[in-house]
Every structure is written in structure tokens, then in C-alpha cells.
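Just one protein chain is left out here, and the rest sit where they should.
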Amino acid sequence: MKPVMEVSGISKSFGGLKAVQSVDLSASAGKILSIIGPNGAGKTTLFNCLTGIYRPDTGSIFLEGREITGTQPHEVCRLGIARTFQNIRLFGEMTALENVMVGHFHHDEISLWHILSHSPAHRILCGRNKEAASALLARVGLEGAGDLPAQSLAYGLQKRLEIARALATQPKILLLDEPGAGMNPQELGGLIDLIGRLKKDGLAIVLIEHHMQVVMEISDDILVLDHGEQIARGIPRDIRNNPRVIEAYLGKSSSAGQ
Amino acid sequence: MEVLVNGLSRGAIYALVALGYTMVYGILGMINFAHGEIFMIGMFACVFGLAMLATWVGAASPWMLVGAAVFAILLASAFGYANERIAYRKLRGSHILAPLTSAIGLSIVLQNFVMLAVTKDKIDFPRYFSEPLVQWNLPLLGAEITGLQLLILGSAVVLMALLFWFINGTRLGIAMRAASQDRLMAGLVGIPVDRVIALTFVIGSSLAAGAGVLVSMYQGVMRFDAGYLFGLKAFTAAVLGGIGNIPGAVLGGLIIGLCEDLTSYYIGSDWRHIVLFGLLMLVLIARPRGLLGERVADKV
Partner (left out) sequence: MADQSPTAKSGTPWSLALLVAVITAPFIWLKVKYDFRTGLSTATFDPARGWSLIAGLLPVVLGGLALWLALRWLCALPQLRTLFTTCSSRINEHPVLRHAGVVLLCTTILACAFFADNKVLSMGVFVFLYGIQALGLNITVGMTGLLVLGYAGFFSVGAYVFAILAHSQPWFSWWMALPIAAVVAGGVGWLVGLPCLRLRGDYLAIVTLGFAESFRELMRNLPALSGGDKGLVIPAAAKIGAFAGMNRLQACYLATALCLAVLVLVVHRLYHSRIGRAWRAIKADETAAAAMGISVVQMKLMAFTLSAGLAGIAGVLYAGYAGFVDPSTCAFEQSVLVLAMVILGGLGSIPGALLGSAILYLVPTLLRDQFPQVSEYRLLLFGSIMVLMMLFRPQGLLGKTKGGA
């Protein structure tokens, strides 16, 4: 099957620091690609390049065969790449439902006149939007939290709300930046379930995650970064046994854990 | 030629004030709107200092100017410090609107405080101290530079040199630069961020007070609202050079000063603010980060 997104040779440096160095990846519908690597390896920076927040120094990004390198963030989102953030970036004072409805922004365009006159067309749109947003909230397990301000939700719920908000943009690819960070095992189980369901719905998923069991369990493909360089890629079994990966990442973290 | 000299000395003063804006912006990412008022306080404090000295000593001597300048700088720095402690410190880390609004409020408070406490009208700079400087002339390339202009250019250069030395050559200056790169990290590696920020305000305020002393001599009169337009123009200078960028502030100040005097000379002084505004818009369109500014990507 043809991949939805193909990325080749992406590099990005900040001053002298090479945060990402010629990374290639591809994401396909219904597959999960995980990106792992120690802190500061450049994973988030890679996401920022993919979503247009940073402009990569070199390399190209193709979405469904169309080059989108250097496109503005909001355009990237319209083209079908949605993301969550490592450090939660919800619209804190808006309600959970409104947060999700913000995600509808670019596919509920309606003329100003309809809004100002609150015409039947606008009423219908509002109703539909609300329903769709509630359905999304339910899908990530946030039933009944719709009217609460986003900032008042518990940490784990905020992480889920970010996913719902990203889904509301109706993406083809979902980029998740450490969605499981700070979650307890039970919450992690729920998250794995959710990601599995999204995968089944045919979404291409790119996942940054530190919990190794999660990554090994659900990934179809793994890309390992260290100091911005791509040091390995392959299916989970190969990555687990790759000496360079063990040295750069697993080795360190397992010795630190003991 | 004379226009150029006038413009340069005016620009040097803008540069001194612009430095304060740029330093605070560099470290806190906020526009310290009350900075123009610190400049105005420097002007008033200089006159107060001279008056007190003259009264208490009983006789006047030109050296009192130095004492008054020191007094002005100390007083204005204390104001700058108090501003930071009272109106800004608590707001660090909130939405950028909060400290900015607080700064505007503070600027209004300071202006009206001086208006109510001192006077609504203009007050005079004691001519005795400035007259000799204005009357003494140095012919140069067909133009006449007054002693006062020399003093302005000279002290501006000295103050800026001191600032550059401080920032690049001392431990505290390096701490200051570190804090403006990444406040959180700087705190983690043991830099006393609070104190460094307070120091930034103090230094910026002393430069503004220095500028205030020079301008009060140059113009001879002052009013409580002197800091408003002046601050606005100095801020424009900082934006022009690239806000947060210290050499940029100096360059921007000189350009604004020259531009102002050239406009007054060739078009008419009624149009100078319109021309400056046009210049600001042009720079924002062509080089949104200012002349020497660089793009800094926000960390996401």
C-alpha cells in the first residue's frame, strides 16, 4: 500500500545544535510508526518540522504524493496532519466541548451572514458540530466532561482531550507526542486501547513514546533517533535486539532504572 | 551638517532610553511601557537635585551638575526597581497581556502622580548650569557643535561602553544574558534570576535617567508628560533595531534621531511623527524582526 506521508532527509539545527539530521520516514494508513530515543534526541523537533511550526533546513515532506514542505501550520492541518503536544496545550479557559469544536474550524466554514443572522443553516451546523464534538469526547472517554473548562480536568483527561481535539480536524495522520507521559498503568491501558481503535479506523499514526512496553506492543514500525540522527529502524523485534539502540537508549534507561 | 549633529545627539539620547526597553524585553519578553516615565523622573530628579544642592550649599558651582546627575540616576533606578517589584514580578509567566497592562497602568500612575505632586505646568531647568555648555561652541566642518551636544554624545558613548563592558565582561552581565536566553534553565543552574531581572531594571533605569538629565539640559523645560512621546519614540527605535538586540537599539535610536531632525528641517516639524510612524510601518513590513534582529523560534 502506498504510504500517506513520506518524509526524506529532514534536518533542522538551532545555531550550532543539530537537532534533527536527515531523517526519513513514512507513515501508512492503519499503521503505527513509533519514534523513540532519549530526551533531547530531536523527536519533538521532528514533529514541529512535519507540522510546519519549524521550517526544516533541508529535506522534503510529501503528503499523498504532494509536497508540503514549508507550508504554514494551519494549512498543514487542513491537509490532514493533526497533532498533540508533549506539554499539554489546550485552550484552558474554554470548555472541553469548545476545545474539540475548535478542531472543526476549517471544515465548518459558513458565511458571516449566516452567523450574524443565526440562520437555519447556521443552527443546523451548530447542532451538528456539537453532536460531533460530543461523540468525539465520548470516543476518548470524556463523556459528561463537555461543559467543564479544559484546565480543570485531571492530567490524564487533558491528554485525552488533546487527542479528541486533534481528531476533530479529521486528519489522515495523527502525530502523538508522548501521550502516555505521566500516566499510571491503568490509564496507559486505556490509551493503548484508544490508539488501537484509531488504527483500526484506518488512521496513520506516528507516536512518540517513552514507555517501552507500549511501543513494543502496538507499533508496526519503529524509528530510533539519537542526537538527531536516525540510528535504527525496523519492526519491534529487530529494534529490541539492535545493539546500537541498546547502547543509545535501552541500555542507558535500563541501567538508570535499576 | 548642523542638522546631522542635532540628529545624532538626539538619536544618542533615544538610544540610551531604547536600551532599557530592549534589555527588559530581552529578559522578560514584555514591553516595559513605564520606561518613558522613568526617563521623565530622571529629568525632574535632576532639577530637584540641583535645587537642593544649590539651596543647602548656599552657592552654586557647575560641579553640582555631577551630583544632581548621580542623584537622578539613583532615584530613577529606585523607581525602576520598585516598579519591577510591585507591578511586574507577580505577573511573570502569565499571559503577555497582564504585565503589559500593568505597565501601562503604572505609566499613567507615575505621570499623574508627578502632575499632582509637582505641577501641571512646565518647570524650568536652572539655566545657570546649562548656559555655559550651550554657549560654548566648537566649529567643525562648517557646523557648530555646542558643548552640550559634545557632552551628550560623549556621555552616551561612555554609558554605552560601560553597558557593553558590563554585559560582555562581567559575571553578572553574563548571568543576565543567560537569563534572557532561557530563564528557567538559568534558574536551574544557580543564577539568581530574580536579582538579575531586578538588576536589568536598575541598569535600564539608570540609562534612562542619564538620558533624562541630558535632555532636561538640552530642552531647558520639562513637563510631567515628557516621557510619553519620548518613550514611544525610543521604543520605536528599539523595534526598528530589532527588539531584544542591544546594538540594534543603538542603531535604531540614531536612525530615529536623524530621521526626526531631517524631517523637521526639510519637511516641517509638524510632520515628524507621521514620518516616524511611516518608517516604523515600513520596517515592520520589510524586516519584521528589525534591522539587526534575528528570528527566534519559540520552543514548542
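Some notes on this structure:
The first chain written gets the first letter, and so on, giving A and B; residue counts start at 1 in each chain.
By our rule, a contact is a pair of C-beta atoms (placed from the backbone, for glycine too) under 8 Å apart; a residue touches a chain by one contact, two chains touch by 3 or more.
Being a predicted model, the structure only gives us computed values, none of them experimental.
Taking the complete complex into account, A:C77 is the one of A:A19, A:I61 or A:C77 that touches the chain left out.
Touch with the chain omitted from the figure is made, among B:V118, B:L172 or B:L262, by B:V118. For subunit A, the residues in touch with the chain missing from this view are 51, 53, 72-74, 77-78, 82-83, 85, 89-94, 98, 101-106, 108-110, 112, 115-116, 118, 122, 126, 129, 148-149, 151-152, 165-166, 168-169. Take subunit B: the residues that touch the chain left off the picture are 30-31, 44-45, 47-48, 50-52, 54-55, 60, 75, 78-79, 81-82, 85-87, 89-102, 104-109, 111-114, 116-118, 123-124, 126-129, 131, 183-184, 187, 193-194, 228-229, 232, 235-236, 239, 270-271, 273-274, 276-277, 280-281, 284-285, 288, 298, 300.
Following the convention adopted for this analysis, only the chains that are shown with their structure count from here on.
A separation of 46 Å divides the Cα centre of subunit A from that of subunit B.
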